[in-house]
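Rest of the complex left out; these chains stay put.
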Amino acid sequence: MLFMVEMDVNIPLDFDAAEAARIKAAEKAYFQTLQAAGTWRHIWRKVGLYSNVSIFDVESNAALHDTLMALPLYPFMTMKITPLCRHPSSIHEDDR
Amino acid sequence: MLFMVEMDVNIPLDFDAAEAARIKAAEKAYFQTLQAAGTWRHIWRKVGLYSNVSIFDVESNAALHDTLMALPLYPFMTMKITPLCRHPSSIHEDDR
Amino acid sequence: MLFMVEMDVNIPLDFDAAEAARIKAAEKAYFQTLQAAGTWRHIWRKVGLYSNVSIFDVESNAALHDTLMALPLYPFMTMKITPLCRHPSSIHEDDR
Amino acid sequence: MLFMVEMDVNIPLDFDAAEAARIKAAEKAYFQTLQAAGTWRHIWRKVGLYSNVSIFDVESNAALHDTLMALPLYPFMTMKITPLCRHPSSIHEDDR
């Protein structure tokens, strides 16, 4: 089941740089695990912004919630969630 | 080069039904040609809405403009365009 | 799986009254079938508005989309969809 | 008498963690007392957000105000209040 998740990241100007680097590294590792598993199906940068648009493939609303809440950068993020479904005109079986 | 395009469709209540069906059929055929060519890379319905979120892969801004302007349903659509680029953490080479 | 759906109804002032009555009757019948089946789990009027807030219990995003698109009043509605999940503090097992 | 209350929680990044844990525990206890009494009739998490949708069943506007103002997390919350009433098409007597 697919969801579009739009994430804006905002780290305060005076936040400790070493701690920020540590959190970003943890975020990257967590992201890559989810991407390899197919849960985090797509990710793109929004040009010029510290933001991304992502497509998640999850079992349920609850699974999406738990996945997002575990993001190391979650406390610095604003989230917008849009539930998606397959488009009836699509010629791709997998483009759910 | 990738762009997210969010399309909302709004056909007036009193629009001729046969003409609407003809335009939708033309839209579907045009869409499937672009999807087969890889230009219209992804499409998903927004749940509960007559709207979609799409990812286009085009050569240039001008190519995107010309592609969208040729949509048979264009006069009934509201568009939001967001330029995208590859996310640096992605493990997929092709997820531009 | 639960979703909050907020529906605003807007029937044009000059819409045929008999046709409107027919559509509302079809809407009521369809609604009551879904309510009896447990799909349309809750519905409340927003006070002073021709709007409701509803809780749907469905198998998937796609099931919600198909259910909403089949509403007889759908062409007269504006929809807002919010995916929900069980709250961790809840003492009720069923309040998913 | 029913009200929808949407609550967004925002605890500052630099707020003392032990104090936050204490307040959240107090919130949970207060919530469960109200839920057991039937005052806090429903609660759901909004997926991906530190937010909930709740349905309150109270005697009066004043009772709702006093109940909400006593929430331990109130100073960290943004609230949106929507008065509700029974939908005339509902087949459930109790779904006020």
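Labels for the chains are A, B, C and D, by order of writing; each one numbers its residues from 1.
In this text, a residue touches a chain if its C-beta (ideal position, glycine included) is under 8 Å from a C-beta of that chain, and two chains touch if they have at least 3 such contacts.
A quick note: this is a predicted structure, and the numbers were derived from the prediction, not measured.
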### Task
Quick one: how many copies does the complete complex have, if 4 are shown in place?
10
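Convention: only the chains that are shown with their structure count from here on.
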### Task
Determine whether chain B and chain C, two copies of the same sequence, contact each other through the same residue numbers or different ones, counting it as same when over half of the numbers at the interface appear on both sides.
different
### Message
Can you compute the centre-to-centre distance for chain A and chain D, using the mean CA position of each chain? Integer Å is fine.
### Response
28
### Task
With chain centres taken as the means of their Cα atoms, state the distance from chain B to chain D in Å.
40
### Query
Which residues belonging to chain D are in contact with no fewer than two other chains?
45-48
### Summary
Chain pairs satisfying touch are A-B, A-C, A-D, B-C, C-D
### Task
Please name which positions on chain D make contact with chain A in the complex.
13, 45-49
## Note on the structure
So, in the complex, the side of chain A touching chain B is made of residues 2, 4, 28, 31-32, 35-36, 42-48, 52-53, 55, 82-92, 95-96
## Note on the structure
Within their complex, chain A touches chain C through residues 1-3, 60-62, 64-65, 81, 83-86
